[in-house]
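Dropping the structure in here first, questions after.
Excluded from the complex is one protein chain; the other protein chains are retained at their positions.
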Amino acid sequence: MKFSEVIALLGDAATCNSLPIDGVDPEITGVAPIDTAAPTTLSYIEGGKFADWVEKTAASALILPADPDLQARATARKIAWIATSQPRWLFARAIAIFYQPFMPPPQIHPTAAIHPTAEIGDGVSIGAHVVIEADVRIGNCVCIHPNVVIYPNVRIGDRTVLHANCTIHERSQIGADCVIHSGAAIGSEGFGFVPTSAGWFKMQQSGYTVLEEGVEVGCNSAVDRPAVGETRVGSHTKIDNLVQIGHGCKIGSNCAIAAQVGLAGGVTLGNNVLLGGQVGVANQARIGDGAIASAKSGIHQDVEAGMVVSGFPAIPNKLWLKNAALFKRLPEIYRLIRQIQRRFNLEDLRSRIERS
Amino acid sequence: MKFSEVIALLGDAATCNSLPIDGVDPEITGVAPIDTAAPTTLSYIEGGKFADWVEKTAASALILPADPDLQARATARKIAWIATSQPRWLFARAIAIFYQPFMPPPQIHPTAAIHPTAEIGDGVSIGAHVVIEADVRIGNCVCIHPNVVIYPNVRIGDRTVLHANCTIHERSQIGADCVIHSGAAIGSEGFGFVPTSAGWFKMQQSGYTVLEEGVEVGCNSAVDRPAVGETRVGSHTKIDNLVQIGHGCKIGSNCAIAAQVGLAGGVTLGNNVLLGGQVGVANQARIGDGAIASAKSGIHQDVEAGMVVSGFPAIPNKLWLKNAALFKRLPEIYRLIRQIQRRFNLEDLRSRIERS
Partner (left out) sequence: MKFSEVIALLGDAATCNSLPIDGVDPEITGVAPIDTAAPTTLSYIEGGKFADWVEKTAASALILPADPDLQARATARKIAWIATSQPRWLFARAIAIFYQPFMPPPQIHPTAAIHPTAEIGDGVSIGAHVVIEADVRIGNCVCIHPNVVIYPNVRIGDRTVLHANCTIHERSQIGADCVIHSGAAIGSEGFGFVPTSAGWFKMQQSGYTVLEEGVEVGCNSAVDRPAVGETRVGSHTKIDNLVQIGHGCKIGSNCAIAAQVGLAGGVTLGNNVLLGGQVGVANQARIGDGAIASAKSGIHQDVEAGMVVSGFPAIPNKLWLKNAALFKRLPEIYRLIRQIQRRFNLEDLRSRIERS
């Protein structure tokens, strides 16, 4: 389709575009990254170190930030463009014009093993070799990819997608519009063992896991259930791959939890919390609304709302940046101290001589 | 059932209870966490920051520590209680009174693909779409959930449970009373590549993995087999989710290994070792009996029996706590040094003037 049609489909999010300037209206056949874009594709630049790609990209059209210089450079190269304060968001919407994700048709594969007590909604797709145990309830338009296993008494909300080879354990409650990626385990047993003189005593995990609506859980992540009560992930929280959510965690809404994060048992996150990759949070720690922990932080204590923390043990990010810079200079600092000490002793000696 | 009946079922582990004090004997229908307990449930308090919940909980009965004050506060609120030196253990036993974990009936699902040379014990449950290859031997009362794959020549001991979508690789020996959680890989190929001038040369992993009796392996964890010989996990050792056990590791008995721990090749752990979440242990390191590594520790060297280590590189915990506190004060320390230096130079100048 013509770039002008793409603009029309994107609606009013953009501030201005190149069409009134030079009228170049290329045919757009798809979307592409800036560095490997071919002619007839649309790409985007957010600024920063990608800005200079405007001189090199082969894309026929670009989504640009509100940067007149960048826009002029695009125009000079006969690249059509549209500008917005949020290029990445507009590009995300442009992808959706050209790409339809794979979605199998609504049908139940004959090899699926479905318990007769399970209730299945309308328009559901159930792939080959799926197993659904007793008393499971599946909402409408749910998509269950092949080889998924659902233990008894699970609830799955409307339009939720379960990718291949994931496992949903007993009593889990998954809301509407969730996505569970391949290999993830939801509602698996919490790691609950009580030390006794006779060894570990296994605490039965009688609780369950709740994922509210719009939650995503990445590949091979695990969201354990607790001994009693629930583990809860709030609505629209997004969890990346290989993340561990321990038993009894309470996670608020709209959080983003990057890959390989580990939350120990009973951790509480507020809303809009961001955790970088490989962050660890200790048992029972509480992290307030809007707090941010940068990658690899190790959080042992409560973090107040809105704080940005880094490091292990985690401290305020600005302090950590200073300390990390000084840490690099530890050998220099140590030399300085030794120098001072040596000169001081010299002085000391001199003063003693003078005193004598 | 009545609280007095619960007490009778729990046996003689408790020191005293409220029945002789005020005779309140509530009906108990289940177990619950202290903060969300409803009437007719039993909960527990270990002390610490949870102690004040005794004033707010709606639970009808509590397991309490040997703390007369806490007991009196419960009695004042007409909450029945039982006291013990190990509230969490007693609560674990109380859960087992009210909760029976899901266990499918002993039957072999018709869709399971079982090699004719496999030997299956009595009372075994084999779920839908399970695959069992040649020369596998399964003990009695084993429970294999759906979509599990067992490669050739594997041994599974009595009463062991294999959760959905886990994979047991060739020649693995899994003892009695083990639990392998969803997505775990047991006996998978070790990461063995020899660098040569022609690139990586793959070392065939001809060894096997042994899990002794009572071992648990968490969701999506991997216990690799070695090139030659065995990887061994000692009896009653508990391994959490997303843990990596490298080829040729020897792990003792009764260890607890928290989520996302990684052991490189050839690591040796003694008995009763505790590793916190996200700990890493380098190739060939040896950790003695009863040693503890706190979360996120990075262990490059041997750790003596009974030591508690922290940090990266791991050092004795007490030293690490001091250092971590000083690390936070590095900017202050640096300012101090600069002050000293400046004042010292001043003095130095003065002394030179005096000398002149």
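Lettered A and B in written order, each chain numbered from 1.
As a convention for this text, contacts are C-beta pairs under 8 Å (C-beta built on N, C-alpha and C of every residue); 3 or more make two chains touch, one makes a residue touch a chain.
As the structure is a computational prediction, the values presented were derived from the model and not from experiment.
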Touch criterion as defined above, residue of A:His109, A:Arg137 or A:Arg286 at the omitted chain: A:His109
Contact with the hidden chain (one of B:Glu170, B:Glu212 or B:Asp240): B:Glu170
Residue of A:Gly218, A:Gly246, A:Gly266 or A:Gly288 touching the missing chain in the full complex: A:Gly218
Sole contact to the chain not displayed, among A:Ile186, A:Val228 or A:Leu242: A:Leu242
For chain B, the residues touching the chain missing from this view: 111, 113, 129, 131, 133, 147, 149, 151-152, 165-167, 169-170, 183, 185, 188-189, 191-194, 196, 199-206, 220-222, 224, 226-229, 242, 244, 246, 248, 260, 262, 264, 278, 280, 282, 298, 300, 312-313, 315, 319, 322-323, 326-327, 333, 336-337, 340, 343-344, 347, 350
For chain A, residues in touch with the removed chain: 31-33, 35-36, 43, 86, 88-89, 91-93, 95-96, 98-99, 101-102, 104, 109, 111, 127-129, 145-147, 163-165, 179, 181-183, 214, 218-220, 236, 238, 240-242, 254, 256, 258-260, 277-278, 295-296, 311-312, 324, 327-328, 330-331, 333-334, 337, 340-341, 344, 347-348, 351
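The definition used in the following text is that only the chains that are shown with their structure count from here on.
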Chain centre separation (chain A, chain B; CA means) in Å: 25
